[in-house]
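The complex appears here minus one protein chain, its other protein chains still in place.
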Amino acid sequence: MRPSGRAPNEMRGIVLEPGFSKHAEGSCLARFGDTHVLCNATVEERVPPFLRNTGAGWVTAEYGMLPRSTHERTDREAARGRQSGRTLEIQRLIGRSLRAVVDMPTLGERQIRLDCDVIQADGGTRTAGITGAWVALRIAIDSLLERRIVARDPMAESVAAVSCGIVGGAPCLDLDYSEDSGADADANFVLTGSGGIVEIQGTAETEPFGRSDFDALLDLAQEGVAALTRHQMAAIGRG
Amino acid sequence: MRPSGRAPNEMRGIVLEPGFSKHAEGSCLARFGDTHVLCNATVEERVPPFLRNTGAGWVTAEYGMLPRSTHERTDREAARGRQSGRTLEIQRLIGRSLRAVVDMPTLGERQIRLDCDVIQADGGTRTAGITGAWVALRIAIDSLLERRIVARDPMAESVAAVSCGIVGGAPCLDLDYSEDSGADADANFVLTGSGGIVEIQGTAETEPFGRSDFDALLDLAQEGVAALTRHQMAAIGRG
Amino acid sequence: MRPSGRAPNEMRGIVLEPGFSKHAEGSCLARFGDTHVLCNATVEERVPPFLRNTGAGWVTAEYGMLPRSTHERTDREAARGRQSGRTLEIQRLIGRSLRAVVDMPTLGERQIRLDCDVIQADGGTRTAGITGAWVALRIAIDSLLERRIVARDPMAESVAAVSCGIVGGAPCLDLDYSEDSGADADANFVLTGSGGIVEIQGTAETEPFGRSDFDALLDLAQEGVAALTRHQMAAIGRG
Amino acid sequence: MRPSGRAPNEMRGIVLEPGFSKHAEGSCLARFGDTHVLCNATVEERVPPFLRNTGAGWVTAEYGMLPRSTHERTDREAARGRQSGRTLEIQRLIGRSLRAVVDMPTLGERQIRLDCDVIQADGGTRTAGITGAWVALRIAIDSLLERRIVARDPMAESVAAVSCGIVGGAPCLDLDYSEDSGADADANFVLTGSGGIVEIQGTAETEPFGRSDFDALLDLAQEGVAALTRHQMAAIGRG
Amino acid sequence: MRPSGRAPNEMRGIVLEPGFSKHAEGSCLARFGDTHVLCNATVEERVPPFLRNTGAGWVTAEYGMLPRSTHERTDREAARGRQSGRTLEIQRLIGRSLRAVVDMPTLGERQIRLDCDVIQADGGTRTAGITGAWVALRIAIDSLLERRIVARDPMAESVAAVSCGIVGGAPCLDLDYSEDSGADADANFVLTGSGGIVEIQGTAETEPFGRSDFDALLDLAQEGVAALTRHQMAAIGRG
Partner (left out) sequence: MRPSGRAPNEMRGIVLEPGFSKHAEGSCLARFGDTHVLCNATVEERVPPFLRNTGAGWVTAEYGMLPRSTHERTDREAARGRQSGRTLEIQRLIGRSLRAVVDMPTLGERQIRLDCDVIQADGGTRTAGITGAWVALRIAIDSLLERRIVARDPMAESVAAVSCGIVGGAPCLDLDYSEDSGADADANFVLTGSGGIVEIQGTAETEPFGRSDFDALLDLAQEGVAALTRHQMAAIGRG
C-alpha cells in the first residue's frame, strides 16, 4: 500500500494548462497532483557566444522554487546570492531533455529559454517541469512556424518525464513528496513520445538495488510517459 | 481618456484569493487586473539577532518577480547572484508597511516572513504585494490566536496600498503598466484601513510637479484604499 | 523643545565647500552640522548601453559611507561583497533627483557620475548628498560649457533636499541623528529652486500619521530648501 | 574500431596509487589512462548542523579541476567566484556514491571529506574520482579503526564507477575524451563490489536510444567495475 | 632633477591632523602632499575566533579609496562586489606593520580596527596610511589607558612608513604619483621610531636593480622615517 493510497502504477491527477501567462511566447502550468510548475518560453533572437554565426539555435532552461512552495520555507536563492547545486543540476537536466528533440539548424540562430518555476512542491518538480516545458516550447515554436519565422518544424517528437521508485519494497510510479522521502531507491526517466530514452537518473537511497528492480522501474516509466504524452497532445490540441 | 479606458478614479478588477498555497501559514493571491502577486506568510519561532531575548517579534518581507512575469523577460536574480536595488527597495517598503500595524511585543518573540512573488506583472506590483501580504499576515496571525500561541491580537488595523499618477495631465488611480510608463508623475500610497498615512513615495517622472497635483493624488489614494480595505475584509470573512 | 535645542524651523549650520577635491571635474563638501558628505562629479564620454547612439546623456550617482563615519562602526560594504538595500535606495534617489533638472539631449551622449561619500554622519546624509551633488554637477557642467564641449546649458534649475519629521509631537526641520532616531514620522523632500516637487518620501516610524501632519512637514521643507538654494547659489558664485 | 584502438570491453591502464599525499588521513592518486585524479580524505571531528547530537556521521566530497588539466585551459573557479553546475553535480554524485556504502551511526559523529582534484583530464574524471576516493576513504577509516576511534567497521562494501557509451554505433567501456565527445550516448555507472547498483546516469547525446542499448552498457559496466574492484583491493593490500 | 622639483632626500609637506573624526576612538588625517588618508581607530571588545579565551588582543586594518580620489575615477569596490588584490595586499601590510609594535597579551582580549580611507591620492597612500594609523591607534590606546581599561601600555614604540625609488637613475625619497609611475624601481619601508625594520617591499619596475641601489634606498628611508616620527610625536603631543 502506497502512502498516497494509489495503485503502484497509478499517476497523480495530471493537468497541463496551456496559455497560463499573458506575456510569454509559450506557457503551460503543469500540475502533477499538488506539484505545480509554471513553464514559460521566451524566444530570443540571439544565441550564446559559442553558436554565433553558425546558423544553429539553442534551447536552454532555468529552474527555481518560490521560497514557500515547500513544506518548510526554503531560503530565496536570489537573497543567498547563489543557486544551489540541486537547482543547477535540475535546470541542466531540463535543458538537455528538450534539446534532445529539437533540430538546432532547423530552429535557426535563435534561442528559446524555458523558465520552470515551482509554485507549489509535492515531489517530482523536475519531471513536471520537463513535461510542462515541452508544451510551452511546442506553443512557442508553433507561433514561429505560423509567423513563418521558422520554415520547417525543428521538433519531430515530444518529450516527457516521470519519477519512479521502490517504496516499501514495491516499484511505484510518480512519487509524491511523502513517498519520495521514504523510498529505498528512486529514478527519473525522460522519454520521448515514441518511447526512446533521453535521460535516466537512478539513485539508491538506503542501500544498493538490483538490476531487476531497475527494470521494473523502467517498465513503469514507459507506461507513465505514454499517459503524459496523451495529456501533452490534448494540451496543444492534437489529442 | 486613460489608455485603459477607465475613469480617473476607477481601479482595475481586484481579486484577493485567500488560501492559495497549501503549505504556507497564511496565503493570498492578489490580482489587480493583470498584475498577479502571490503572498505567502511563514511563521518562524525565532527572531533576528537584534531582537533576541527582548520578548518582541518581527515582521519582514521578501519580493521577487518570475523572469517571464514581465513583457520582456527579466534576468533571474538568483542566476545573476544579486538582487537589484529595485527589489531590495520594494521588499523593504513592504516590510515597513506591515510592521506599522503590528505591535511587536504582543506578537511575541517570533518572526513572520512574507514572500511576495510576482507571477504576472502589469504595473503596481508593490501595491498589490502590500495589499495581499496583509491578508496572508492576517490569516497567519489568526491561526496563532486560535491555537493560543499568541494571547492577544497584535494587529489592530489593516493596511493596503495603491499607486496614483498624473497621466496625460490628469490625476488617475491604480496605474497599469502602459499608464505608469507614460506618467508625468507617480506616487505610491500606503494607508491604514482607518485612513492613516503609513508611507508616501512620490516621484516626478518628466518634470517637477506642484503641491495641488500631489493633493489630488492623495485624494484618489484615500478613495482607492477604502475600496481595497473592503476587499481585504471580504477575503478574511469579515466583510 | 528639540534635542538639538534648535527652533522647529531652524536648520543646522550649512557649509557647501566647492572645489574640495583636486582630481574631480566638479566637487563639493556638503556639511549639514556634523554630517559631512563629499560629492565628486566625474564626466565620462560614454553612456550606459540603453542610450548608445541616441544622442542623449545620463546622470547617475553612487553613495557610500566610510565605515567609521557612524557612531558605531558599520561594516565596509566592499569587504562584505555587496551594497546594502539602504545604500542602493539612496543612490537611486540621488540619481533620480539630479536627472529631474537635466535635459539629457542637451547634455549630449556623455555621462556624469556623482560619488557621494559620507565622511561623517549625523543624520540627513542623503539630503546633504543631493544638495552637495547638485553643486558638483553644476561645476562640472559649467566646465563643459566653458570648454564648448556642451553648447547650451542642459540644467535650467537647481535641486536641493531636506528632511523633516514629527519629533515629540512637533513638526521639525532638518533632523539630526538623535532627533531622527526618536521621530514619530520623518520625510525627505527633494524640491527645485523654484519650489517644484521632485521627490517625496514619508514614513511613519511609530504609528500612522494624519494628512495635516504631512502638510506641516511639506511647509517646513519648502522653507528649508529655499535656504539651501541660497547656499548653493553662493557656492557657485551666483549668490 | 574505437578511436583509442581498444577492444569494446577493454579499459584503459588503471593505476591506483595509495598514500600519494603526505598530510591527508587517506590518499589515492587514481589514473585511468591519461586521466589523473588526486583523492584525499580528511577526517573532521564535527558534523554538519543537521546531524549534531544524533550520533551519526557524514561523508561528503568536493571536486575541482586544475585550470590546465584540460586540453584548452579552463577558467579557475576560485577566480570566477563560483563553482559551475557541472562541478556541483559531480561532487554531489561522488558524495552520494560513497555514502551508499557507509553506515553513518557506526562511523559516529564525525565527517570524512573527500577532495577529488583533477591533475590531468582525458575523460572519465568523475568515475576515476569515485574509484580513487573509495580507496582514500578506506585508508582513513582503517586508521580510525586501528586507533580505536571507531569501534566497528562502518563500511561493508567497496564502490567503484566507470563510464560506458555508444561510440560509432557500438557499446564501449571506459570512454576517453575523444570517444566521449563523439559518443551517441553515454552513461556513468556506480556499482558496489558485489554488483549492486548505487547510481546510474545515462544521457542521449545525439538522439534518443533504445532499451537494448542501455542494457548493453550496463553489461559492460558490470564487467568494468569488477576489474576496478580488484585494483581497489590490491591498492589497500587486500588483493 | 625630480618631476616635483624636490631634492632627492626631500619629503613632501607632511601634516598629521589628530582628532579629525567625531565618532572614532582615535583618528588622524594624514597628508603627504596631495595624498590625504583618513585613519580611524575602532575599539571592539571581542577578538577574532582564533584568539577567543587566550587573553590576547588583536590589531587589524582595512583600506579603501574613494572612487574619485584618483586622477581617473576608480570603480567602487562595494559596487563591483569584491576588493581588489591591491586593496587586500595593502590592508594586510598595514595590519602587520601595526601589530609589530603592539604586545597583544598586554592589550588584552579586545580588537582595535584601523580604517584607512584615501580621500585624495597622489602616490604613497599605503605609507601615509601606516603613518596616520599609528597616530589613531596611539590615541585609542591612550584612552584605554586613561580609563584604566588597559593597565599597562601595550605599545612600546612608534612605527611609520615611506616609499623610496630610483627616478631618472637617482634614489629619491617619498615619491609622488608622477614620480612613482615613471620609477625604475620602488620600495616601501616600514620602520620603527628607533630604526628597526618591520617590513621591506622592493620591486623592480623596468629592469632588475643592484644591491647598492637598494642600500641607497634604505638610507633614504631611515632619514625619512626619522622625520615622520617627529611629526607623529608632535601630533600626539609628545614632541
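Lettered A, B, C, D and E in written order, each chain numbered from 1.
In the analysis below, a contact is a pair of C-beta atoms (placed from the backbone, for glycine too) under 8 Å apart; a residue touches a chain by one contact, two chains touch by 3 or more.
Here the structure is a predicted model, which is why all the values come from computation and not from measurement.
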Full-assembly contacts of the left-out chain, visible side only, are chains D, E
Given A:Lys22, A:Arg82, A:Arg211 or A:Arg230, the correct residue touching the omitted chain is A:Arg82
Missing-chain contact, candidates E:Gly5, E:Pro48, E:Gly169 or E:Gly210, resolves to E:Gly210
Contacting the left-out chain: of D:Gly64, D:Gly85, D:Gly108 or D:Gly182, that is D:Gly64
Which of D:Ser21, D:Thr106 or D:Gln222 touches the missing chain? It is D:Ser21
Contacts from chain D to the absent chain lie at residues 21-24, 27, 34, 38, 40, 42, 44, 62, 64, 66-71, 73, 76-79, 81-83, 87, 113, 115, 117, 119-120, 122
Note that chain E touches the chain not displayed via residues 82, 84-86, 88-89, 91-92, 96, 100-101, 157, 187, 191-192, 194, 196-204, 207-211, 213-214, 218
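We take it that only the chains that are shown with their structure count from here on.
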Contact steps required, at the very least, to link chain A with chain D come to 1
In the contact graph of chains, the distance from chain D to chain E in steps is 4
Among C-E, B-C or A-B, the pair whose interface repeats that of A-D, with over half of its contact pairs matching by residue number, is B-C
Per the C-alpha centroid definition, the whole-Å distance linking chain A and chain C comes out as 51
Averaging C-alpha coordinates per chain, one finds the centres of chain C and chain D separated by a number of Å equal to 59
Chain-centre distance (mean CA atoms) for chain B and chain C, in whole Å, is 28
Multi-chain touching residues of chain D, meaning two or more other chains, are 82
Checked against the stated definition, the touching pairs are A-B, A-D, B-C, C-E
